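In this view, the complex is presented without one of its protein chains, the others remaining in place.
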Amino acid sequence: MELSKDIAEKEYTTLNLGPTHPATHGIFQNILKMDGEIVVDAEQTIGYIHRAFEKLGEHKPFYQITTLTDRMNYCSSPINNMGWHMTVEKLIRCELPKRVEYMRVIIMELARITDHLICNSVVGVDTGAMTGFLHIYQWREFVYEIYEEICGARLTTNIGRIGGFERDFNDIAWRKIKHFIKEYPKSLKEFEKLLMRNRIFMDRTIGTGPISGERALNYGFSGPNLRAAGVDYDVRVMNPYSSYQDFEFIIPVGTQGDTYDRFMVRQHEMWESLSIITQALEKLEQLEDKTSFHAEVPEFYLPPKEKVYNEMEALIYHFKIVMGETEVPKGEVYHCVEGGNGELGFYLISDGGRQPYRLHLRRPCFIYYQAYPEMIRGGFLSDAILTMSSMNVIAGELDS
Amino acid sequence: MERPTIGDIRDALNAKFSGAIVSEEEQYDFTVFTIRKESLLEIARYLYNDEQFQFRYLTTACGIHYPSSPEPFAMMYQLHSLVHNVRIRFKTYSASKDPEFDSLIPVFSAANWMEREAYDFYGFRFKGHPNLKRILNVEDMDYFPMRKEYPVEDLTREDKDDTMFGREASGYDRKKLMKE
Partner (left out) sequence: MTDTNKVTIEKAPAGFEGPGFFATSLDKVVGLARKNSLWPLPFATSCCGIEFMSTMASTYDFARFGAERLSFSPRQADLLMVMGTIAKKMGPVLRQVYEQMAEPRWVLSVGACASSGGIFDSYPVLQGIDKIIPVDVYVPGCPPRPEQIIEGVINIQQLVQNESLRRRNAPEYKALLASYGIE
């Protein structure tokens, strides 16, 4: 039997995925060229939430930029805030007391745990396992309570100051952090048991969306996505900041760079973060200094309000900082931290004025999302969805 | 293989590409080489392939605008050698109003979107880029917003009174700027 010509000719379907789509967590568009159920190519359009952070950064003084950095990777905003503050501290050559650095490590690791928690549970949701998400999300709410004790906000925290924190952690915060360390592992183990060796989950995720180590490096991957591909690059180890060199932790590394590896790397990183927080709490006990929560940089650190209302010096500093009359050194500085998604870098050119001359944000999501078409080529549509959610693409970080 | 120093890199670049390095300075913990833009691609390729250096990771690339300088437009590239843990920064300047640089895509696939972003924000063209169109802004935008002469606000909005925000409403004349 001979098929008529138009049936025998292969035609590709064009499928528009997004920008508003329940499965893409964030707004970005992919126009997929499909051969039946298999993805042949993808064309990406991003910028649906472009808010011009880099342009806004040229018009805002340093403390107002902290609020912008919150909203980049909003699942782990303390890391962004502290990365920015560390950049400015590098610019003004400010040294921090050890206690402040350990406290920063605790907050950053808590933020990393919450970021990986959301990403992994959403990978579960995309394979159909809604239970893991609902069960483990309560711990994210608990970490929000910890943030509220320290800085007052839940999600977009605006935490800390240039030189440290705005207030010392109170007893409730310490109690909650210790409670988190004690109780979260149980929930995490339950979550693991649900998915890690689950036949269905493994069949769906092993081999989907793979990328090799060399291609990942060439694409500028960083963070858990790169470590899943086999390259052990972690900014906390390569270029330690905030006393990370005092801590001992393992960098989990995958082999194939597929969705299962990314899930497992994030899972193990959550365990390592818990261990880092435990070590930080022990180290804080052993330090002699038990009271300092900020460095002495009066030109940049807003003085407490009681002093502002009662002391002349504090009043003048407060005025100078808020109005932007402080002298900022000139120069270019680049500082990077290990964000939830990888190397989050801040490139700051200062011309001595109250606003940066140029602020460039090295956003890990923006750089590794370029590789998405290469990762989904030849796979099924549902695997394409899973790959996207396992890469943890956060729209706020993708479009600055 | 021992860790290369900045001196090693400088000597190797001066030996292979004489005259490419215009200047060198230390900025905090980075060495910044200012290079001529014609040598950009070959320097990147050399540093990528050379076994002693292995700068195989493009950390970031961005455009910068210095309106008061004779060479107002610059591109900054940061390379990282993961094997030796050495980071280095290159800056290259252009004096023309529509600057054109070589695309680094043959060496680093990561440069694809970084260059599109620089085009979107500043209007830089990249020779050899397969898909140089706007990435973050609206496709039919007719100006390059990160250039210093443009404000951050959208001045076509009517509901905000600029005098209340301490801004001069008349500081930006679109038609005049578009004609230049």
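All chains are identified by letter, namely A and B, in their written order; residue positions are counted from 1 within each chain.
Methods note: a residue touches a chain if its C-beta (ideal position, glycine included) is under 8 Å from a C-beta of that chain, and two chains touch if they have at least 3 such contacts.
Here the structure is a predicted model, which means the values were calculated and not measured.
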* Asked: For the unseen chain, which displayed partners does it touch in the full complex?
  -> A, B
* Structure fact -> Given A:51, A:167, A:283 or A:377, the residue that touches the chain left out of view is A:51
* Pick from B:2, B:142 or B:159: which residue touches the chain that isn't shown? -> B:159
* Structure fact -> Per the whole complex, from A:71, A:112, A:236 or A:335 the residue touching the absent chain is A:71
* To do: Write the list of chain B residues that the hidden chain touches.
  => 136-138, 145, 150-154, 157, 159-160, 165
* Which parts of chain A are in contact with the chain that was left out? -> 19-22, 26-27, 47-52, 55-56, 67-68, 70-71, 74-75, 118, 133-134, 137-138, 140-141, 144, 154-156, 395-396, 399
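As a convention for this text, only the chains that are shown with their structure count from here on.
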* Quick one: chain A and chain B, Cα centre-to-centre, how many Å? -> 25
* **Of chain A, residues touching chain B in the complex** => 46-47, 50, 52, 54-56, 58-59, 90-91, 215, 217-220, 231, 233, 238-239, 331-334, 336, 343, 345, 347, 349, 358, 360, 362, 366-367, 369-371, 399-400
* Contacting residues of chain B [partner chain A, same complex] -> 27-30, 32, 56-60, 62, 64-65, 76, 78, 82, 85, 87, 89, 108-110, 112-114, 117, 121, 134-138, 145-146, 152
